[in-house]
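Apart from one protein chain that is not included, each protein chain of the complex appears where it belongs.
The block that comes next holds subunit A.
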Amino acid sequence: MALLLSCVAGDLILSVLAVILSGWRYATPIVYGGTLVISAILSGIALFAVAQSPMSITLPLGLPWLGAHFRLDALAAAFLLIVNFGGAGVSLYALGYGRHEPEPGRVLPFYPVFLAAMNLVVIAADAYSFLLAWELMSLASWALVIARHRTNGNLRAGYIYLLMASAGTFALLFCFGLLAGAQGNYAFAAIRAHHLAPSLTGLALALALIGAGSKAGLVPFHVWLPLAHPAAPSHVSALMSGVMTKVAIYAFIRIVFDLMGPPQWWWSVAPLLLGGATAALGVLYALMETDIKRILAYSTIENVGIIFIAIGLALAFKASGLAGAAALALTAALFHVLNHMLFKSVLFFGAGTLIVSTGTRDIEKLGGLINRLPYSSAAVLAASIAISALPPFNGFASEWLVFQSILVSPQLPQMGLKLIVPGVGVLLALAAALAAACFVRAFGITYLGRPRTPAAAAAREVDRWSLAAMLGLAALCLFVGLFPGLAIDWLQPVASAMVSGRMPPQSSIAWLSIVPVSASRSSYNGLLLFGFMVAAATIAAAMVHRFASRAVRIAPFWDCGYPNLGPQVQYSATSLSQPIRRVFGSVTFGAHETVDMPAPEDPRPAKLVRTIRDPVWDFLYAPIAVFIDRAAGLLNHIQFLTIRVYLAMVFVALVALLTVLALWG
């Protein structure tokens, strides 16, 4: 525990150092090298801390009589690993990528603070330290979002992020206030012992959903995410997408499974429905975008939805006393958290290499990069397959577990839930299929085909640090996909602590298969399937090369006999998603196209304009903005009152507060 806290302190010292050193050319390698070492140590600690009994420490900081409580239990350790393993990968990548930073002084000091704050959120064991670390995390990431404040739109992204982050923290603040009760002991141990009145649990749950959900990117609180994540430098985007959203998921699990006491079945309805909507909408948004980082940000929203579906299922099972099924669903959620950290980091790193080597984020201006960036394109291809939930990579293993937890849902006693869960299953399956479409589009348009611009044609492979980080994490995606049992077994202490149940121990199952409930119900063996595929492909290739003609001729492409019309005739990202936009987008986003076709002999160019409206902005945030504007206008009168009126207002407010206290206490 002491080592852990000193590592976190080390991060904070590094950030001070970064301020002092900024401008020196070795500042970048020192800061990222330092965070790399610290994160690696912390990942090591987390790896072993999961199975051990909880450790805690109280520092004489923070609120008087409270102190700063820190505790490392199984749940905290699992997320400590996510934070620091992700942090280590990002630091490694940044050793190379950070060199291209035009103003390192705007990034370096905040980066270690961001890491330290996320570590503190995970190990905090009282509401005060938790919220303090949470705010520190938000502010550090906000500073990183506006690091490139001169780029168009980044300041607006930072502004919206700040607004949403404050609103989310307020919700969490009220949530902890409710949970702590009128006596108000904010240590988590005291909150755990205090039982909330049943009438207030719904309110506490809603506040937790808003607070944690807004940071995680749950629809409809996701609006800041696709603006803020792309605005930050790419390695920070990876950290925000792969890690910070996971810290928010940690907060939700901590509050709902640990602090709120025994769950009711209806608690699961909101996470299930919001999760389903988030998964399907997130990927649909992603399919409408052409900015690679916005695509990835929306795809993060989709994955957060998948995780929330699994969390909702775990809640439902726990409430009904189905401990084994609850362990399955919670393990699926945590496993997907881990997997998403792995592949989303690679994808954002890939986006970073695109920016470095071509200078653009717009995939419409790229193409043909697989021949020019052979290693990074291979890593991104692996991560794209993984995020599309296709075997044998890790994304499939965790989504398979989510599907399996849906398949045990008929054991639930509530008819309502029985009917909701298959509906959510449709949304999940839809999201999985659309994610594959999304990454066919993202990878295919960017890396395949012919270069659409000279910048894409001149692209060069990036430095070795970046490649090491990308290829290493991509290899891990495959490794975890082949041996998912290792990860599942590693996560078991968390499931036992949160839902007091466990999945069958996977290491005892023959052939390294994984089974969610029992072998007769279903099983999946990534390793054997992969072996099968390799064997089948090798046999086929060997037979073909043995017996078939081996002649190869390189020729211009055929394209039905048309001569070369230039790379602009290729399908673009927008045209590739046109059918999906027509099928799904017209309902969801009111997408439509207007074609302006000039009459014959009119030399005007033809024009096709597509419009997409975001229903969440139109129906939720625009009315709120209008309301706040009006309210501010009305409240403006208060500025010009006499002092007597002000004193009267203070008195009335005091009486009102005391009345509330008297009634509540």
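The rule is simple: a contact is a pair of C-beta atoms (placed from the backbone, for glycine too) under 8 Å apart; a residue touches a chain by one contact, two chains touch by 3 or more; residues count from 1.
Following the convention adopted for this analysis, contacts and distances are computed from a predicted model.
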Omitted chain, identified by the protein name its UniProt record gives, among "Thiol:disulfide interchange protein DsbE", "Dihydroxyacetone kinase subunit L", "Formate hydrogenlyase subunit 4" or "Peptide/nickel transport system substrate-binding protein": "Formate hydrogenlyase subunit 4"
Absent-chain contact - pick from A:Ala433, A:Ala458 or A:Leu641: A:Ala433
Chain not shown: contacting residue from A:Ile406, A:Met470, A:Leu491 or A:Ala591: A:Ile406
Omitted-chain contact residue, chosen from A:Ala2, A:Ala182, A:Ile554 or A:Ile643: A:Ile554
Subunit A residues that touch the omitted chain in the full complex: 367-368, 370-371, 381, 385, 388-391, 396, 400, 403-404, 406-407, 410, 415, 418-419, 422-423, 425-426, 429-430, 432-434, 436-437, 439-441, 443-445, 448-450, 511, 513, 519-525, 528-529, 532-534, 536-537, 540-541, 544, 547-549, 551-560, 567, 569-571, 575-580, 582-584
